[in-house]
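All protein chains but one are shown at their positions in the complex.
Chain naming follows the written order as A, B, C and D, and within any one chain the residues start at number 1.
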Amino acid sequence: MPLRRLFALSSLAFLAVLAVSPVKNALRPYRSIQAQYKALGLARATSMKAASVYADRQIAIQQIWIPKFDNRVDRCTTCHLGVSDTVMAGAPEPFRMHVATYHTPGDFPRFGCTACHAGEGLATSKDDAHGTSPDSSAPMRPAAYMESGCGRCHQSETVDEAPTLSYGRATMAKAGCYACHAVRGHEDFRSDAPPFVSIASKTGGAWVEQWLADPKKVDPNATMPNFQLSKDDITELANYLFSLPVPPQLEQAVEQASAEPAGNSANGKVLFRESMCITCHTVDGKGNGSAPELNHIATRATRGWLIAFIRNPHAFNPKTKMPQYSFSDQDVRDLVAYFEDELRDFDAPKEILDPLRVNQTLADKGHELFKNYGCFSCHVGTERGGERFGPDLDGIGDRRASSLDFGKRTDLPHTLDAWLAAKISAPRSFADGLKMPKFSFDPEQRRAIVTALLSMSSAPVPEPYRYIPPQQASVVPAGQVGEIVDRYRCLSCHQFGSRGGDISTAPLTFEGSKVNRDWLVSYLMLPTSIRPLLPERMPIMKISKPEAEKLADAIETFYVDPSIPENPFAGRPAADADPKEGERLYTTLGCRSCHIIGSSGGYYGPPLTDTHTRLKPGWVYSYLMNPQKWRADIRCPNYGLTDTDALRLTAYLETLVAAPAAPTATAEQRSAR
Amino acid sequence: MSAPIELIESNDPVAVPWRVALMRRDSRPAVRESDEKYVMTFPHLIVREIIMFQLVVIGLSLAAIFFDAPLESIANPVETPNPAKAPWYFLGLQELLHYFPPVVAGVLMPALVVIGLVVIPYARVNLEAGPLWATHSRGKLASLTLVVLALSLLFGAFSCWPIVIPTLIIGAAMLAARNGEQASPWRRALWRVTLPEWIMTWFVVIAALLTIIGVFFRGPGWSWVWPWEQFRA
Amino acid sequence: MNASAHARRFLLLAALLVVLIVPGCHRAAHTVAAAPPRPTQYQVEIGRTIYKHDCQACHGDTGAGDGSNSFNLDPHPRDLGDPAFQKKKSDADLADAIRRGGSGVGLSALMPPWGHTLNDRQIDAVVVYVRSLKR
Amino acid sequence: MTTGEWIRGTSVYRSVIRHGLEDTNRNRSLIIFENLFLHVHPVKVRERSLRFTHTFWLGGITLASMLVLIATGILLMFYYHPSVPQAYRDMKELQYVVDDGVFLRNLHRWAAHLMVFTAVLHMLRVFYHRAYRPPRQFNWVIGVVLLLVTLLLSYTGYLLPWDQLAFWGVSVGTNMAKQAPLIGERIRFFLLGGNIVSENALLRFYVLHCVVLPVALLLLVSIHIWRVRKDGGVQGPPEEGRQ
Partner (left out) sequence: MPDLDTTLDIEDDEGKPTRRDFFVQAGVAACAVAAAGSGIVTLDYLKPKVLFEPPTTFVAGSPLDYSDGVVRFYKDNKAFVIGGPTGVYALSAVCTHLGCITRYKSDEKAIACPCHGSRYDLEGNVTHGPAPRPLPWLDITEDAAGNLVVDTGIVIARGKVFRP
């Protein structure tokens, strides 16, 4: 080719090739999107002034820059132009106004977009910003796991307005994930799983093998996961467990108990009911389910062990939530007799509780398995090392899909959430030789846990953005009162400040300001049902009078709230304490839809018939002013009462006194009901 | 050349455009008459240079338009990607590190290569090189065979096959070139190759082979993979 | 050199230009679809949580007005799933009834006002959830 | 008199362009030796040296990619901060915000690869054409040094994006340097400005990449090309029968 022609051609190609990038630039999609927004705004604007704002818009990259928040730059608003524009409510994406949540749309300058939604904030093209390509470094949070964004800043277990996240965190704690996996903030986590020391005296080899094969099949309330063990593994582990020596005092207690005469099954049945065992345990599907199911309890443990355990559960498992009931020896024998008569698996083989004859070789192999599967993480014994058995979970929510090992799972989409969901439902399906056991989570739990996992960031958000709700002081008195509290395991159900369980709806943090001492003493000795609709009730633990008095005195002294007035009527005109006016309010506000006075009203709230006997007027008044202040999940609505109205209502309620002849329900009456 | 020199004196350089050079008889430069054709640099060379530059830019721009420069996630000192590969021109070196102790592969060998390259124009063998087998002697044959075998054994001891195999092949080719002056054109071409060219070819083949292996055939943990096998970082 | 040869050469150049430029500028075809506003899953979820906590005792799981606390209420709690009721009330009506209670909108005082307990956002979420109860 | 002619008549124009525009061999010569950049060329060149197979243009391509690298490199410096983590973010900014940023970065990266590649090929071409022989011995040595400088430039540029590729490439490379006996540790310490690949290392590599090595390269390239001219122009394949 002649040189001139070549020169002309190559010069033209040179020009053309150099022009590509600027042309590409001029055609970047955000420009046409901004033009569309302008058109849409002009069409939707209702005033000339509003329209002129749209007309004057320049096409330019928009960004939210938050230097204090990891120097975050979010350019999402380059396309999502209407996120805080009320004109764009209900407009088609990408222009729609952000749906209202706690932080939006008012707080964009403080939080930006990627803090909650993730994605690549710097990007100005859709695919890059949303991270839609499979190996994207910053994929957006899928809508199903949106609440994981809340968990980045909100690090408490329960997060208001993030139900899925809260459920996920609670489920993780309950399933004991933190026993094997290290997670920031859960360094002190200890599993409630029982130690093994007494297993040889408790149950039989056949039962243990059944249990190891699938704990949930034996007890639907089981928290222990399924380790998917082979038959040989099970035999070896069982041998190991039975080779562990039982501490002599426990063995002696079990032996003595098994030698005791049989009890009265009918008495035991009554006692079982009034002790409110199903507040925690389940029988025939009834009960809270936070403790083992008792349907086949007599097939799970020997009679001697049951008697010895109920007498002193804390000796067998120092961490158990079960209170030590003050039953008489005969009471316990009766209870266990009832178990043996009715709560047993009649189809179970006879030898299910026969102790296992230990083969030391198998036991040694079992010991290896025990260590290999990290059983010691939950069942604390001598093995426990300093470190968590499983991999750390901190930062799991920031893992890139490309850094994950999908192993054999070729069926999964290459995303972090799909990987996590599969890990949770079938942990061993990724490769051979994995150790994580199978938990039987339902889809709702799985979604919640993945949400919680995705909220675990590698680095915590900077200080002003990290939110941990203030901890309430949670003092538990030491000394004799402390012993009583420990013996009856009050903390298993009641909250003391930020500590304690959530089975009871009555936190004890300010109980002293709430109830009268005398009522409290009688209640502790013989609890009555306050909210008939609730299945969880205070069990009758046969607390003795001196114990009850000590406890009540401590509560009246320590557990008070200074903001609750002793006498709300002090210094107020008499008209403010007019019970007549209060009674009228009671009717017009519709209180009776939930509360009973006398014989009429709903069963949802506690009956108010004996208000004066039970409650202090200062509490009633403080409660009426703002029920949610005392417990965020109180169902009683805040009526927004004026001070005077609250006082009048209090005055009316304080006129209600329990009839002097009111029957203090005896055990027989209650159980007959 | 013994005619007397005629001298013309003048003060007008325009009128008398002669230059005079005096030199000693024994110091005349040897001027070789050349029939080489010369052309004007502008435009002949300059236009070609411009076109060459444009073609380079066009090629690079096309590459830049269709292939993005790699950018992985931000550096994370605690997470090593697997495999951690250096840029391609160092992968030969990295491949060597797979076989030899670091001090050998990382320092000794590169240093030898650089020194070798620097001394090339000062080595007599490079300047006078005639075909390797232009002169033969039994000694040359024996020492060559010895060197090839010694090198093969040395690298074989480290099971560094990407060096051993080319060494043996090139050694075989060298021997095949022997007495090739009158043989087939193919062998004649081989016969013409000089010793330095043999050595350089040996080096280039090995370097290219190591680099190609490093770039295309190494996966996680520097294990062997086929380029068509998918591996995940 | 005739004119048609010139033209051919220009066409060739033009074609080259197009071939070079077009692949570089795949302009995302972005059309604004006219989708009706629909509540996000988050709103439904928040609404469900609040409903389960505050409303279910009287209005029941499915909104039929058969909650555990409803049996001795007179008048009986509203059946929220009733299509006629759903049709009659606008979102604003429902939000108003939740906010001000039965007495606030001239109905039974047994429905308490929630305006001091829930904020507007939460009430909107409950309305979204109540809408999802329509049979 | 047309405007063009008037412009060409002004003293300002004449002070810049000293010769007329007529296409004569005199003017063609003047173009070459009155231009700083072109005067490394002789006014006339051997016709044979224009042949593609004479040099395969490998040195020229290397030089062209160097020019591309300098142009794009200077532009890229406007949007680059040698600090952690801003360096990485700047890469993203080039991609997302800076017009043509990603094009320039790609161009820079691919030109760097091309330069290393053609420099190696150039060296091989020179070797097989025996163009290292006297009087060109020293120019060959300069060429070897240039190849090393090119590799170092490419390598120091490798760290600048501060991504995983960069970080681990440099970690591996500097650990190789550490293996040198006696001074290895010290070389690595000097190179990194510390014991780990940190922001100090980034800054050092940045200075090396943008100042020290380019200056060295430019000087050496000037000498290299000047010597080519002084040694009688590019030498192609050895001719039969000539030494």
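Basically, a contact is a pair of C-beta atoms (placed from the backbone, for glycine too) under 8 Å apart; a residue touches a chain by one contact, two chains touch by 3 or more.
What you see is a predicted model, and the numbers here were worked out from it, not measured in a lab.
Peer 1: With the missing chain put back, one of D:97, D:126, D:166 or D:210 would touch it. Which one?
Peer 2: Of all options in D:97, D:126, D:166 or D:210, contact with the hidden chain holds for D:97.
Peer 1: Tell me which of A:63, A:458 or A:613 is the one touching the absent chain.
Peer 2: Once the missing chain is taken into account, the touching residue is A:63.
Peer 1: Which parts of chain A face the unshown chain closely enough to count as touching?
Peer 2: 1-8, 10-12, 14-15, 18-19, 21-22, 60-61, 63, 65, 73, 75
Peer 1: Where does chain D touch the missing chain, residue by residue?
Peer 2: Missing-chain contacts on chain D: residues 23, 47, 50-52, 75, 78, 93, 97-101, 104.
Here is the rule we go by: only the chains that are shown with their structure count from here on.
Peer 1: At what distance in angstrom does the C-alpha mean of chain B lie from that of chain A?
Peer 2: Centre-to-centre distance between chain A and chain B: 70 Å.
Peer 1: State, to the nearest whole Å, the distance from the C-alpha centre of chain C to the C-alpha centre of chain D.
Peer 2: Comparing mean C-alpha positions, chain D is 61 Å from chain C.
Peer 1: Mark out which residues of chain D touch at least two other chains, giving numbers and ranges.
Peer 2: 92, 95, 103
Peer 1: Please set out, as single numbers or ranges, the residues of chain A touching at least two other chains.
Peer 2: Counting only residues that touch two or more other chains, chain A contributes 13, 17, 20-21, 24.
Peer 1: Would you mind writing out the residues of chain A in touch with chain C in their complex?
Peer 2: 9, 12-13, 16-17, 19-21, 23-24, 27, 29, 32-33, 36, 40, 89-93, 95-96, 99-102, 126, 143-144, 146-147, 161, 163-164, 533, 587-590, 592-594, 600-604, 627-628, 633, 635, 637-640
Peer 1: Provide the residue numbers of chain A that touch chain B in the complex, in ascending order.
Peer 2: Against chain B, the touching part of chain A is residues 3, 6-7, 10-11, 13-14, 17-18, 20-21, 137, 400, 402-403, 405-406.
Peer 1: Residues of chain C touching chain A in their complex?
Peer 2: Its residues touching chain A are 13, 16-17, 20-21, 24-25, 27-28, 30, 32-37, 39-43, 45-46, 49, 53-54, 57-58, 68-69, 72-73, 101-103, 108-117, 120-122, 124.
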